[in-house]
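Here the structure is laid out as structure tokens; the discussion comes afterwards.
All protein chains but one are shown in place.
Up next, subunit A:
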Amino acid sequence: MPNKLTWLTLGLPLAALAGLSLSACKILPTPSAQGGGSDNSSAFNPDKRVKDIWASKVIPYLQQKAGPFAEVHALAKTDPAAAGAKYGNPKKQANSPWTFAVRVEGKIIAANTQSRAATIDVDVDGDGKADARVQIGPAMRGTAIRDSLDFVQFNDFTNQIDFAQFGKAFNAYADKMVLSKLSRDGLEGRTAKVLGAYTIESAQNLPLVTPAEAEIGPKP
């Protein structure tokens, strides 16, 4: 503020002349322009955040929530809402498909290790046909692990970019800690034991499971 006398003598006529005099107003940054309470993008470190919650929250949540693949998938096909309530993330986006926590245990009957997006096809019910396709990295599709967690909300992120980076960080962490250590040779015929998540997609394709934990048994 200029001194009071100046303002009184000059301010009023000036204001009248200029229509609106902003000379006495202080320009302050709009607080909302700074992202109102959500994370500051520059400080957002998705890899660290995943590392911090992986063992303490992610794995316990999936262990507690996951059902055997055959059960989850059968219910998902007949009654997606019921399957969602039991194995899914109840706080998912209203317009998104369900993502379920699952355990996949069975025999590997096919493996694609030629592609960077390597996968194993697992038969869980012993009929000799593949029931689920499990991603074993290093390239992985989707954000199933992130989307299965009821404590991760899009609303808590500044924008889709941060949310996406967080989703990718789960896959990268699983690859680094678990999948990169798995054997890639002679996978057919061996057993697989996986804890992970999958999102309901088109009916034609095998359900694509993203692992958080995975073990491959010895060669038969």
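We take it that contacts are C-beta pairs under 8 Å (C-beta built on N, C-alpha and C of every residue); 3 or more make two chains touch, one makes a residue touch a chain; residues count from 1.
Going forward, contacts and distances are computed from a predicted model.
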item: From "Beta-lactamase", "tRNA-specific 2-thiouridylase MnmA", "Autoinducer 2 import system permease protein LsrC" or "D-ribose ABC transporter substrate-binding protein", the hidden chain's UniProt protein name; value: "D-ribose ABC transporter substrate-binding protein"
item: Of A:R49, A:K86 or A:K168, the residue in touch with the unshown chain; value: A:K168
item: Per the touch definition above, residue among A:K48, A:R141 or A:K181 touching the missing chain; value: A:R141
item: Residues in subunit A touching the chain absent from view; value: 15, 19-22, 25, 30, 32-38, 41, 93-97, 115-117, 138-143, 153-155, 158-161, 163-165, 167-168
